Structures are given as structure tokens and as C-alpha cells.
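Only one protein chain is missing; all other protein chains are in place.
Per-chain residue numbering starts at 1, and chain names A, B and C are given in the order in which the chains are listed.
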Amino acid sequence: MTLPALLIAAIVLTSVSGLLALAVPRRPALGQALACAALCAGAVLGSVAAVGALLAPVPPALTLPWGAPGGALALRLDGLSAFFLIPVLVVPALGSVYGLAYFPQARLGRKAVRLQILFGLVTGAMALVVTSANGMLFLAAWEVMALGCFFLVITHHEEREAQRAGFVYLASAHAANLALFAMFALLARLAGSFDFAAMTGLRAAWGPATAVFVLALAGFGLKAGLLPLHFWLPGAHAAAPSHVSALMSGVVLKTGIYGLLRVTGFFEAPPASWGALLLAGGAVSAVMGVAFALAQHDVKRLLAYHSVENIGIIVMAAGLALLGRARGDAALVFLGFAAAVLHVVNHATFKALLFLGAGAVVHATGTRDMDLLGGLARAMPRTAALFLVGAAAISGLPPLNGFASEWLVYLASLRTVYDLGPVPHPHFAALGAPVLAFVGSLAAACFVKVHGTVFLGHGRSRHAAAAHEARPAMLVPMLVLAAACVVIGLFPAALLPALAGAAAQWSRVAPEALVGPAASAGASAVRVSVTAAALAAVVLGAWLLRRHLLRRGPLGPPPQVETWGCGYSRPTARMQYTGSSLADALVGSFRWAFFPHRRVLPPRGVFPRRALYRATVPDTALERGIVPALAWTARMAGRARSRLLGAVQVQALLLAGGLVALLLWLALGGGAPW
Amino acid sequence: MTRLAAAVLPFLAFLGLSPLLLGAVTRVKSLFAGRTGAPLLQPYHDLRRLLGKQPVYSRTTTWVFRAGPLVGLGAVVAAGLLMSFGGAPALLPFPGDFILFASLLGLSRFATALAALDTGSSFEGMGAAREVTFAAFAEPALFLCLVALVRATGSLSLSGMLREGLPELWRAQGPALLLAATALVVVALAENARIPVDDPTTHLELTMIHEVMVLDHSGPDLAVIHYAASLKLFLFGALVVRLALGFPFSSPWPSLGVFLGGMALFATALGAIESTMARLRLDRVPQLLVAASVLALFALVLLLR
Amino acid sequence: MLLLALLPLVLAPLALAALALAVPRARWRPRLLLVGAGLHAAAVAALWALRPGPTLSGWLALDAAGLLTLSTASAVFLASAVYVQGYLATHPERDDRVFVGSLLALLAAMTGAALAQNLGLLWVIIELTTLATAPLIYFRHDALSLEATWKYLMVCSLGIALALLGTFFLAFSSAGPGGPQTLLLPDLIAAGDRLSRPWVRAAFAFLLAGYGTKMGLAPFHAWKPDAYGEAPGVLGALLAGGVTNIAFLALVRATSVCQAAGEGPFARSALLGVGLLSMGVAAVFMVGQRDFKRLLAYSSVEHMGILALGVGLGGAAAAGAFFHMVNNGLTKGVLFLTAGNIHRAYGTKDTDRVRGAARRLPLSGPLFLLGFLAVTGSPPFAPFFSEFAILSGALGGGRWLVAAAYLALLALIFVTMGSTVLRIVQGEPRQPAEPGFGDVATTAGPPLLLLLAVLALGLWVPRGLLDLFDAAAALVRG
Partner (left out) sequence: MTYWTGLVFVLVVVLDLLVLASSRLRGAIRTVAFQGAVLALLPLLLPAPAAGEHRVVHMVALAVGALVVKGFLIPGMMLWAMREAAIRREVEPIVGFVPSLVLGALGVAAAFTFSGALPLPAPELHPLLVPTSLSTVWTGLLLVVSRRKAVAQVLGFLLVENGVFVFGVLLSGFMPLMVEAGVLLDLLAATFVMGIVIFHINREFASLDTGRLTSLRD
């Protein structure tokens, strides 16, 4: 089978996989298993095609005719597409396995069938998005994906929260779509065709090219959740079922990144200002994303804000790669591109892992409020351990994959201050490094908060007390993702040559120019692996030593006691530090950007009965920007709608007035004012 | 063989001598206070005593609590592999190693903070909160210092930054390096929970940072924590000393001696600072760290000029 | 032979209408509708293959634009005819004699208008559509529908009178020395610059106001929300899918004469302005709209504006406008028919009281939602491609401001319309369902089929159809 055939088989198989859920109406569990198996099979086929494409000397491509005006069924699997294709297929496949236990058709019936169908459809559409080589096909696949996601978000459409989140998502997805309409229309005008092949190599002249870039930033930025266009994201991720959140956060957002990379890749020598804009926008997104995350109680909203953060990091890296192209610095191109793409893959793994873990928690406890949880590590130790892997990875801690890609971002941003060639580099890009460090330590703080509040300590409510370990079908996908985090983290060097190839295709820099930087980064990456091994050895050694000491101990096994309360002898679970108090000081330093909703019932009297303090931090862009703006529009529209219009005389007057206006305009010459 | 020894011996010195550094600091503080103080080797005795004790575990804790100290130690030791002590390069230098260095310290903090939260104690939660909060402000400052050094030395590895051409650099870019070094000292104080950020000797739970996080650890676990803390102090000491001394090392052995002398000076300076300054109010700490960031940024701007 | 092809298409529905008024048994009348619609659809399908030439000395002829309009109207009418079977079954108490007769007369009028090549004849037939629809709006026989009927009659009659004046102006323009002295479209176009240009301009202003009223372009749209809101859903489908398209066709004919007389830029910029104004007015009136049928009426105003905009932009956008005319007609059919179903099932069209339509009407609810997505231009539904073609035309002509305004208004309308539609479809119904008003094959099937047609046009547009859009646009290409 040729690679394009494999790819098409994968797309078709995944797209229709959900229909198998209807195949055996009598045995819903079997139907769901069949659908899941088909999705997994499609993912395997597609991944094989992607790996084959990475190894192939020339990107496999295929074109079939299509009836839409300007459209063609053109597929192309170059390095960029291949690197996106694998997570785009694998994460949903794992999510679908997870769904076998998390969203069983046998119990949920039609709702689960609908979800299964859409799940496969969205997966197939995403695969088409990242492999299409025609603007019309891209747009059509893009919208199928966006609409499919909308229906996934409103899976629980009887809940108000899901309704609102779904609507906000739909509106922003449509706005993104309109921006992309305009962008592709412009691109087609510049290139003379909707085919990507014709668009490749456009000159980045001032004017239309800038418009294309701005529209791409708006459209793809909305999809990717780049601040301040992220407003739809927290609500949608929180309201959707967890494996859908994993799908959306893990891979759907990445299609925005893919689009941004793809479109900027069309242009020859993009101006440095594009790269600078992406770098700055990414940095703002990263910092504010994690800041908002720190302020959340809802574990899924929190994870959603971390997506904003990580998208910011990816966009920073993409901006650096563009700067490299603007300056003709092959090393910077490689580092930035590799960092962006590797972080895309990595974020897909650890964020999917975290959402699946959060889903297991929600499934077991029935609440997403972290301040009601606690101590789950005892009831669900495996989930806790797997979640911890994801938490460490997203915090960029070695030796996991998050570190590997962030390390490349650091190197790329430092590239602008050392070992420079004759071209002037924008030194400000080096500030990316301290920004990343800030973001990384905030993320670590945030995940200390999440893991500490959810899994450690005492349970804070009956929700926590009722918890149970996740089912194997839920644990296995998480295990696979965690293993991916570890393996990529330990051996990042293995991926660098393929990334260099993809970077060469993307930037049209001669591949030889990228070999050197890739090799040197690879050599360093090997040292990272060695250091990780040393770390593991020391931990193991210390563990053995402690075991030895404890065995030898004269007093038997260590006694189990209450936590020492500094002399206070009757601690209760409610006295623990909550997630909110843990993050309070850090959240405080972002007070200027937050507009919290507070409910305060202060303690009164000598023996206060009941006191309450509850603060939630809603999204500033949504609640202070978009919603008031829309409300204002509605008010203004309301004022414009005169009640007089109900009278037939006024309706006739409108008609007469319109005619008089037309005649006046005619009398004045009838020129076009636009 | 000699080259191997020249590379390994400083690392062994790092592993072996860091409790001594702690002892030296304590000793200097005692002298400032007019007391004789504990012997220099007291930290080693403490460690041995703790290793022999039977630990006590809270019923609330899980394996996270037990893994915390081990990971903390492992991370700091691994970070040592990247640090150049004395005149020799580190054991595993590579371009971009300082990023791994900082991240390993971050890993150690992550593990310790989680272990603290595992006890379910409000005090330890408080400690963890403060630790992660201050770290968030210390980290950008540290990176700004390091970026300034990258810019100044043109090298991406710690060994490269701290070895070649530093003396000339001090002559050429003295003010900038001084600013960076000052910022680095502040970061070192914060990262190691020293005065004026934290007081390692206090026993008022409500004000402590690092010490309050380890309230529930006992026996070998506590020993590992203390040891890791001393290693971390040694690492930062090495960073500051290597930057501040800035003179050429023609051969490894004398340079190791000079380095150790420098560390002694560091201990003295640290003791002096701790004796003469008061601990800052907690909410002032971020301001101090932001100020350090600004200094480092200024250094970077000077270097980029 | 040629006479046989076109004339019966107009006369047969008229004969059936007369029969409907005469048939005594109420049970048979709706069947007549089915017969008429089926025969009509079959005949239109035959027209695609045969393409007969002009007849009645050129007064009736089939050109590309007419064929497109006629086919859309026929398809929507067929769907509506099926729908009416189920609809009338739920209202046995109302006399359907006039209802069925008017519907068939409307079909005859729409057919005639699509074929008419004499502008005077065209006017007469369009006025007939007004008169044929008035009893349909009053079908509910209550105060509100009476009010709507009155406004519809008054505003449309006034508007159409202005169109007559415009038609006479056009005749005047050809009456000068050397003029063709005719109202036959091909002759007028052939006359070209022999027409008197001031008269052509004045004529276009009056025709725009007149047929713009019929089409529902702002500011001539005032009758639309009232009529669409109070008439049965099936009439909304026919108005939006047939009558307004006929009026659009009339405007296109007027534009093509202007074009030939060298006044194309004037006509197009007038259309452009009115088109954008319609979209803007629709957006303003959709915000917070609490009556979902009125909401659809404003959506119709918006899409008529898009059609005017497309023709106003000219070039590729004009072909997009014809594509959009077909798409909008079919999609509005989906929306109005399902809206009628929802209205009946809940007994109200107040969006504050309609919830969970997807639950209560498992077909109509989701169809309503999908229809909304389609009409707002979501791929892979066909309106996306036509709206995109119009956008491409705007950008291709370098009309940045127009493109920006177009996109901004589309986005705003999506948000405002979406918030209402989603509220209706989602959630749990508050009251239990009224018995006997659920989805049945005759009321839910037609919109489903129309939606499938819209989807099919999005996935694959036959080459011949694309050529037809181009041929239709050639009439007004600037």
C-alpha cells in the first residue's frame, strides 16, 4: 500500500469509525468497542503513513478532483504534517479507549453513540486538516472539525454551563472561520490558486501579505487559544467530557498552530516583525495563561489555562523560527521550529494525560472543585502516580518531555545573544529565557497546588471520601501517554534529525545547513539523557540505602502516627492548606489582571457560627471584554429598534424615505462612495 | 588518569565538603554572636545521627512523602554533574546545561513541596506555598543573570561561562558583571532559604519557609533533606565564587585549592550577612527578588549595548 | 411544440388552483397540491434536459437565471407540498379551500415570473404573487395575522406600484427616437446605448425601491418580519425560497438593462449600498430577537442583502450571488419548515419559553440547528461556498472595506442568531409535549431532504450548474 493510500484509509476509517457504535444495537458495549477498535486501527495506519513520510525522501502527495469551486482533494504529507498527524490520530484513539470505561454506551445510550460518532469525525477531519494541500479542502475540513467539537462540547447540553460554553466556543470558532475565509481568499488571490503548491514561495510584500498574516493570527490564534483570543477555551474544556477535553486541548488546539506554521511557511523571507509579534504574543499568552491557571479552583478550567500557557510557549518558539528565517540564521530556524513542533507533540501527550487523569478524578468523585478534594492518592494510587508524571512533564521538569522541548525554546531564544554571524540579531528575543523560567516555575507551583490539593493530604469532603480507582480501560491510555512522556524526555535526541528535515521543508533552507545545528543539539540532548540516568541512579541508591537502614533498625517497622500539628492535637481536614490558599500569594501579584467574583461572609461575634470566603476568578477577556462589548451592542441595537416600526404608516414612511434617499443620491450624481 | 582525577575530584569535594560549608556558616554566625558555637563538623554528626534514627511516618502520607527527599537529593547531585568546581570543567558540560541545572533544582523543589503537602498539615502547606511562590520570582532573576553571562562569555555551558576569559571580562565589563553577581547572590540566598529571605534556625513555624516544609520528616529522610540542602548551598556558592573570583587557572590542582579558599570566603560572607541583617517580612521577599531581576536585566542591557 | 414546453408550466398550476376552489371534498384538496408540485418538479427537470427556446413571440423564455430561480422555487414548493399534507392534518378545523388554491396560484405566478421576458408582464405576475400570498398570511384568522396581512398588502402594493413606475420609466427610456420602443428584455439589452440614460437611472431607482420591497431589502423590508412571523411556516419557506428570489430575478433583469445602457456602475453601487445596509439592519434587529420566526425573517433580509451585495460587486461575486440564491432558498426552506414544527409543538414562538427542541422534536430540533449552521455559512454546507465566492469577489476587486464590513456583519449575525437558536434547541423542554404535534414523516421529512440537498451542493457542485451560475452572472457582469 502506498503512503497516500494509507493516509486516506486512515482518514476514512477514523471518520466513519463512530458509525460502528450503531452496528450492534443489542450489545452497546460491543458496538462501542468496535468503534474504538476502528479508530485505533485508523490511528495506527495513519501513524505508519506519517513515519513512512518522515523517512521518505520526497513528501508523498495525492490529488483528486473535487466539485467545489477552486477546491481539489489534494493531500500532502510533508514533515510538518507528519509530526502533527501522529498526535492528531493517537491522542483521540487513546481517548476513545478511555471512553470505553469513562463514557460507556451501555449506560449512556444515545449520548454515547453521538459522542462516538463525532469523536471519529473530528479525528478524521483533523487528520485531513493537517494533511490537506488545498485551501478549500482545508477550510471544509477545518469547519467539520470545529462543528464536531462544538457538538462534543455540548454533549451534556441539558446543563446551562455546557450551553454557554458551547455557544461561546461556536461563536469564536465561527469568527475564526470567517478570518480564515478572508485569509484564504487573499492567499488565492496572491497565488492565483487555492493549491498550497501555488502558494508556496510567495513574496512577503507589504500589504496583502501583512493582511494574510494578521488574519492568520486572528483565525488560527482563536483556534489555538492564544491570549487574548483564548476566552472560549476554559469554559469549553471544563464543560466537555474529559476525554473530549483531552482531544481538544491535546490536539484540536494544535491545528491552530499547524495553520500558523503552514501559512507562515508559504512566504519567502517573512519580515522580522512577524516573528517578533509571535514571540511577544506567545510570551504574554504563556505568562497570563499560567497566572489564570493558578487562580482556578476547577481542575479542568485550570488545565485549560495551562493549554493557553503552552500554546504561548509554542508560539514563542514559532516566532523565534520566523525570526531565524527573517535573519537567515539556519540554527535559529532549526531550534525554533524543532522546539515548536516538539512541544506540540509533548503538550499533546502530557495534556491529554492530565485531562484523562482529571477525568478519572471527576468520574470517581463527581466534582471538579479541587478545594473539595484531597487525599485521593490512597484511593486511586495509579491515577495519582500517572497524573504526577504529567504534572512534572508540563512543569518542564527533567527528565520528562516537557523539559526537552522547553530546553530547545531556551536555546533558540539565547541564540540571539551569542555566537552571532554577520547579521544583526534582535537581542530582545533573549528575554524569552527569563520569561520561560518564570512561566516554568509558575507552572510548577500550579501543579504542586493541583497534585497536592487533589491527591495528597486528607480528603476535604464526602466527594473525596467516595473515590475509587479508575478502571483499567481508563488507566491504560494514561499509562501509554505517561510512557510517551518519559521516553521522549529520556531520548529527545532521536527525534532531532527528523525535525531538522521537517524544518528544512518548512523554511526551504538547504537541509545541509540544518545538519550542523541538529547534530550539536543532538549531542547535547544525549548529555541530558546521561544526566537523567545519573539522577535515577542517585535516587535509586538513596532508596536502597534507606531501605537498608530501615531493615537494620532495631525497633521494627516505622510507626504510623498522626501528622504533627505543631502541638495542636485535633487537626481536621478543613485546616489543611487549600489550593486557593497555596496559590494566594502568586495570584496576588497578578491582581491587576484579575477581576474576581467574591462571596464573603465574615466571621462575626465572639463565637462566630459560620463564615465563608469564596473567590472565583473568571476569564478577564471574556467577562470584562467580550461579554460587556456584546451587551453594549445589544443595548445599542435595542435603542435603534424604534417601537414605532409596528405602525403601517411608519413602514410606508421607511419605503418612501428609502426611495427619496435613492433619488437624492441619484440627483447628486449617483457616484459610489465606497 | 590525572585528567579524570581532575574532573572527578572537585565533584567528590562537592559531595563531601558541602556539610562542612554549612558548619562553617554556622560557626561564623556564632562568632559574630560572641559564642563559641558548634564544631565545624557538627553537620556530619547530625547527619550520622539522623541516619541511625528510626523514622516516623504520618498515617496521612503516601509514597510521595517518602520519595520527596530522595528525588530532591538526586536532582541536586545531578545538578552537580553540570557545575564546574575549581578550575576543571564539569563532568557533563554541554551547551545549554545551565538550563538543565536550573530545572533540576526546580525538580528538587517540586518533590519537596509535594512531600510537604502530602502530610496534610496546614503548616507544611504554608511552607510549600511560600517555597513555590518565592521560587517563581527567583527563577527569572537567576535566568537573567545567566543570560547576561551567556552574552558576556559567548558560551552556553556553565563550565564555559565560568572558565574562559573571565578576568578580561571583569576588566571590560566590570559594572555589568558586578550587577549580575549581586543579583546572583540574592538569588542564592533565596534559593537556599537563608536570611534575609528565610531563617534556617528559627523555630517559629508561621514564619519559616524551608524548615517548615520538612517538619514531618524524620530519621534518614531528614538526613537526606539536610544533606541535599547543603549540596544546594554548595552549588550556589560555587556559582558565586567562580564568577566573583574570576582569575585564570593554569592547572587544575592549585585552582581547586583557590576554589576551596573562595568557598571559605563565601561561608564567611554568608555568615556575616546572616548575622548583620534581619529577616525580611514575607511579603517583601518578592520585591527583593524582583529588584534582583531588575539588576540582572540592567546588567544584560549593559552587555548588549 | 415550443409553446407546449413553457406555457403549460404556468397554466397547469392555475387550472389546478381553479380546481381546488371548486373541489367540494376537503380531503382531496391537499392531494391536488401534491399533484401540482410533482408535475411541476418533473416538468422543470425536463426543462433542464430540453432547454426549449422562447415562446409567445419572446414573452416567455428560459434563460440561466430564470432556470435557477424556477428550479429553486419548484424544489421548495415540492417540499412544502409534502409538508402541507401533515400540516393541514393538524388543523382540520380550518378551511383549506383558499389555502390550497392560493398556493397553486402562487406556484403559477412564480413560474410565470421566472420565465417572463417582458418587463411589463413580469410586473403583472409579481403583483399577482402579492395577491396570492395575502390569504395565506391570514390563514390563522386571528388579529395578529390580520395585522400582518394588512401591512404586507399595503407596503408591498405601494412598493410594487413604484416598481411599475420604474418599469414605465424604462419603457420611456426606450421610447426616444431610434429607441426600440419595447419592454422585451433582449431587445432592451440589444438597444444598449440607444436607451436614454437619465431615464434608465431613474427607472433603476424606482425598480430598486419597488422590487427591493418585494425582496425585503432594507429599508424596504418592514413588512417582512410581520408576514413571516404570523404566516404558517410553509409560507415563510415559499416566500424566502421562491417569491423573494423572483423579486431578485426582476432586479437582476433591471440591472442587466442598466448594464447594457452603460449605467452598470451606478446600478451596482446602489445594490452594494442597499445590500450592506440590509445586512446591517438585519444584524441590529436580530440582536435579542425573542420571536424565532421574526428572527428568520431578518435572516432573510440579511441574505437578500448578500444577494444584492454579490450582484453589486459584480464579476465572480455575481456568480456567487446566484449560487447563494439557490442555497439560501433551499436552506430557508429547512429553517421555516422546522420553525413551523417547533412553533406548533410548543404553541409559542417566544424564545424565552421554547427550550429543548432537540429533545421534544428529535428531527426538527437538530434540523433547525443544522439549518442555522448552514445558512450562516458553515462548510461543508453549500452557503459557505457561495458566501465565500462573494467574499473572494470583494477581495479580488480590492474592495477591502466592503469585505471587512461583510465579514464583521456575518460574524455579528452568527453570534446573535446563534444565541437564540441554541437556546431553543438545547436543554430540557419545560412543559410536557403537546400531544399530536410531534415529528411525523410529512412534516420532518421535507426539511430533512432539503438539508441533504444543501449538503450535497456543498460537497459536489456539478460542472453544469457552475456554468449556469456563470451564464446567469454574465447578464450583470461588470
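Some observations on this one:
Here, a contact is a pair of C-beta atoms (placed from the backbone, for glycine too) under 8 Å apart; a residue touches a chain by one contact, two chains touch by 3 or more.
Here the structure is a predicted model, which is why all the values come from computation and not from measurement.
Considering the entire complex, the omitted chain makes contact with A, C. Within the complete assembly, C:A148 is the residue of C:A65, C:A79, C:A148 or C:A389 that touches the hidden chain. Of the candidate positions C:D226, C:E263 or C:E387, contact with the hidden chain is made by C:D226.
Remark: the omitted chain is touched by one listed residue; of A:A523, A:L601 or A:A667 this is A:A667.
Touch with the chain omitted from the figure is made, among C:S71, C:Q117, C:T182 or C:T331, by C:T182. With the whole complex as reference, residues 118, 120-121, 123-124, 127-128, 130-131, 134-135, 138, 143-144, 146-151, 153-154, 157-158, 161-162, 164-165, 168-169, 171-173, 175-177, 179, 181-183, 196, 198-199, 202, 225-226, 229-230, 285, 289, 294 of subunit C touch the missing chain. For subunit A, the residues touching the chain absent from view are 641, 643, 645-650, 652-653, 655-656, 663, 667.
In this section, only the chains that are shown with their structure count from here on.
Ranked by number of C-beta pairs in contact, the top chain pair is A-B.
Greatest centre-to-centre distance from subunit B is found for C, with centres as Cα means. Centre-to-centre separation between subunit B and subunit C, using Cα means, comes to 77 Å.
Look at where the CA atoms of subunit A average out and do the same for subunit B: the two points lie 35 Å apart.
Computed from the mean C-alpha positions, the centre of subunit A lies at a distance of 43 Å from the centre of subunit C. By the touch criterion stated above, subunit B contacts subunit A in their complex at residues 51-52, 54-64, 67, 69-71, 73-75, 77-78, 81-82, 92-97, 99-100, 102-104, 106-107, 109-110, 113-114, 117-126, 128-130, 132-133, 135-136, 138-144, 146-147, 150-151, 154-156, 205, 215-216, 219-221, 224, 283, 286, 293, 300, 304. The touching residues of subunit A, when paired with subunit B in their complex, are 374-375, 377-378, 381, 384, 388, 392, 395-398, 403, 407, 410-411, 414, 417-419, 427, 430-431, 433-438, 440-442, 444-445, 447-449, 451-453, 455-458, 520, 523-524, 527-528, 530-532, 534-539, 542-543, 545-546, 549-550, 553-555, 558-566, 571, 573, 575-577, 581-586, 589.
Interface residues of subunit C facing subunit A in the complex, by the touch rule stated above, are 150-151, 154-155, 158-159, 162, 201-202, 205-206, 208-209, 212-213, 218-220, 222-223, 265-266, 269-270, 272-273, 283-285, 287-288, 356, 358, 373, 376, 378-380, 384-385, 387-389, 391-392, 395-396, 399, 401-403, 407, 410-412, 414-416, 418-419, 422-423, 426-428, 458-463, 466.
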